[in-house]
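Have a look at this one before I ask anything.
Here the complex is missing one protein chain, while the rest keep their positions.
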Amino acid sequence: MAGAALPLGRRLAGWARLKSPWITVYNSGACNACDIEIIACLMPRFDIERFGILVKGSPRHADIMIVTGNVTLKQASRLRRVWEQMPEPKYVIALGACGAAGGVFHGLYHVADDVNRVIPVDVYVAGCPPRPDEIIDAVVRCLGLMKEDAAHGGKEWRQEKPVPAPETGPAAGRRAA
Amino acid sequence: MAEVVIPIGPQHPALKEPVNFRIIADGEKIVRLELDLSYNHRGIEKAAEQRNFIRVLPLLERVCGICSHSHATNFAKGVEEIMALEIPPRARYIRTIIAELERMHSHLLWLGVAAHEIGFNTLFMWTWRDREAVQDTLEEMSGNRVHYGMNEIGGVRRDLTPAQIQAALSRLPVLEERVRQYRQMVESEETLLMRFRGVGRLSKEEVLKYGAVGPTARASGVDYDVRKDDPYLAYAEVPFNVVTDTSGDVYGRTRVRVGELGESLKIVRYCLEHIPEGPIRADAPHTAPEGETLSRYEAPRGELAHFIRTNGTDKAERIDIRTPTLANWTSVAVCLVNQNLADIPVIVAAIDPCLSCTSRLTVVNRNDGTAGVITFDELRRRRDRQWDRQELR
Partner (left out) sequence: MTTISTITERLQGFGTAEQVRSNRVRLKTTPDRVRDAITVSQVMLGCDRLVTISALDHGTTFELLYHLIGPHRIIISLSVSLQRDHPSSPTVSDLLPPAGIYERQIHDLFGIMFPGNPDLKKIILNEDWPADEYPLRKDWKPRPESFYGGIKTERL
């Protein structure tokens, strides 16, 4: 569906999102190296705020969520809940080796390795930790994805529907046979 | 380069790190603190038993991103002690240089975060900008800004070329000047840092009783510093002072950390200028004999203790990691009793937690048992309103 057929309000909102995306950061059990590289992005040397990118606290105001860490079992349901609070259209960037496949912690007993098992990820960034320049590059690529998705009318052309919310608690399930 | 002042909002949400506490409160006053550390637990100690020494080093580095070299060096020196292996002097000096650079980057980071907690965002920007000089030096020496990977059992992996030493030495004067300015700022009467006075006070007896370590302890006059008590690496040969203070509150801890920045600069300069020639590694055997050791190290946040037991194979039988923040939590719980809810972010930030502040707390009102969730940002807003009311009076 072509973008020109969308109503004016939607087109304005889409343009505003591209010009000034708001980001929220969620630490799902990381060693904090990725978090300090994200803060370094805000500092005078790399300074993403001159691009209009604001890092806001609440997921309810954010377009993009950056997830650091490989998801510990404690954080998995909370990460899911925070993601559900974000209004559509929402995008997720998984940072570092941990976000992609668990990093050095792959296979340990208290982690679920891939962020994609809990929430659908749009952009992965390699590195341990990725440099601030690489993080900014990831945000810019995400903006590119936003533009493409707006032209296609949504995310369905490149992503299946999100996995159902995970069950919590031992009473909620034994593994289905 | 021209200084650009950027308008920023009152919150930096990237500072959230996951530790949960439940606060039992009586109105605005805190009665008790309960702790839950499972948000960050990844099972590293178990993994370290199944990986050989070479693979354990990168794993231990990633226990914490801010003091990664501390964990790796502490483990390496513990295993070297069990193996009775003497590493060459040049390797000791290189490890010391990286360790002190790490301490500097950690204290500058902390200074910015603490300033942010009281709304002094300009200092936040300044300290993190100066920190970039330290990060550049680390990147030139080791290849990465964080998680340097310099250690191996028997020495270090990379040598320092004369060009790198020169580049590092050329950055030091600017840093020394900046640290001198920060020290002046901390001492002067009109700064916002005076808001730290009287907050979170711990007396010397309480520090000794509750086992606080690091700058938290040194700010109350207790001069525990593993670099002097049990010298390791090159600290026996390098002249430096242990910085202590007597006020015991968050302001005292700020002064201790700024003082330590100055001392670290002296140590780095001395090591760069006096680094001995020679090899950078000793041939280490693949397996370690049976033995155990308690390896202690002065990380930026305090004393880090690794208890290592080996059993004659190339894997450790047990590695028990006791981070300095865990040792400090009991004293935080004590500090917070009878303080206001709104002081929580500052007091918790003052111990420089590595498992760090939570983004949300559960507050239980003792009188009627109601519980509600409150975020750190709401607490900061409450405190800012309190301060505004006090200043208007």
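Quick notes on this structure:
Per-chain residue numbering starts at 1, and chain names A and B are given in the order in which the chains are listed.
Note that contacts are C-beta pairs under 8 Å (C-beta built on N, C-alpha and C of every residue); 3 or more make two chains touch, one makes a residue touch a chain.
On a predicted model such as this, the values are computed, not experimentally measured, just so you know.
When the missing chain is restored to the complex, the residue among B:86, B:177, B:290 or B:320 that touches it is B:320. For the chain missing from the display, the contacting residue among A:10, A:61 or A:117 is A:117, taking the whole complex into account.
Within the set A:25, A:40, A:55 or A:76, the residue that contacts the chain not displayed is A:76. The omitted chain makes contact with chain A at the following residues, 71-77, 107, 109-110, 112, 117-118, 166-170, 172-175. Seen across the whole complex, the unshown chain contacts chain B at 34-38, 41, 43, 45-46, 208-211, 229-230, 293-294, 296, 303, 305, 307, 309, 317-318, 320, 322, 326-327, 329-330.
Quick note on the criterion: only the chains that are shown with their structure count from here on.
Once the centre of each chain is set as its mean CA position, chain A and chain B turn out to be 28 Å apart. Chain A contributes residues 24-40, 42-45, 47, 49-50, 54-57, 70, 72, 74-75, 103-105, 107-111, 128-129, 131 to its touches with chain B in the complex.
Partner chain A is touched in their complex by these residues of chain B: 4, 6, 8-9, 11-18, 38-44, 46-47, 58-59, 62-66, 68, 109, 125, 128-129, 132, 135, 145-147, 354, 356, 375, 377.
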